[in-house]
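Here's the structure, in structure tokens; my notes come after.
For this depiction, one protein chain was excluded, whereas all remaining protein chains were kept in their positions.
Then we have chain A:
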Amino acid sequence: MNPEPEPEPRLNLCVIPVSAAVLLRLHQRFQFLDKDSRGHLRSEDLEAELSENPIGDRIVGAFFQPGQETVDFPSFVRVLAHFRPTEKNRTRDGVQPEPANSRNRKLKFAFQLYDQDRDGKISRTELLQVLREMLGLQVTEEQLQSIAERAIQEADLDRDDAICFDKFRKSLEKVDIDHKMSVRFLE
């Protein structure tokens, strides 16, 4: 892959297959979000956009590498690259790493938003947390527990009281992920 010229510190474009036009747009957006022009984003900058979103802090958290407090432009692009529309005609040989916007990677990204402790499965507590965030004050704790219970039961293959990635992917097989998890902005 040829590295393309870009204004920011050198990006390794083997990992970020985004076209130059999109890169420009994202850079403009990055600069817009970066109110104090520091060259990186803090969580407050991102959270400002996501104030009404029930899972806002999870999404913001996904941008930050563990332990880091700031997001630089490459990481910004790297995360958003997951949401590029998938190209079906792309032929892949085994050498190239799986593109960030493949169906599998998209699902993996979503899975990791559930799975905060990165243990590879969605435990009951994690699921409960997500449900609590999404449904908030409208339901009782009892109802939340029942829903989580049922969800785990439906999906639990190996009776470890958690949902593994395979089952997560399977329960979404009817959904057109390529369409649903794509943002046209990044085309």
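Heads up, the rule we're going with is that contacts are C-beta pairs under 8 Å (C-beta built on N, C-alpha and C of every residue); 3 or more make two chains touch, one makes a residue touch a chain; residues count from 1.
Simple rule for what comes next: contacts and distances are computed from a predicted model.
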| field | Protein that the absent chain corresponds to, by UniProt name, given "Protein O-mannosyl-transferase 2", "tRNA pseudouridine(55) synthase", "Translin-associated protein X" or "Sodium/hydrogen exchanger" | value | "Sodium/hydrogen exchanger"
| request: Among A:Gly39, A:Pro54 or A:Gly120, choose the residue that contacts the chain missing from this document, as touch is defined above. | output: A:Pro54
| task | Quick one: say which of A:Val18, A:Leu80 or A:Ala162 touches the chain that got left out. | result | A:Leu80
| request: Provide the residue numbers of chain A that touch the chain removed from this figure. | output: 26, 29, 32-33, 46, 49-50, 52-56, 59, 80, 83, 85, 88, 110, 113-114, 127, 130-131, 134-135, 138-140, 143, 146-147, 150-151, 153-157, 159, 163, 167-168, 171-172, 174-176, 178-187
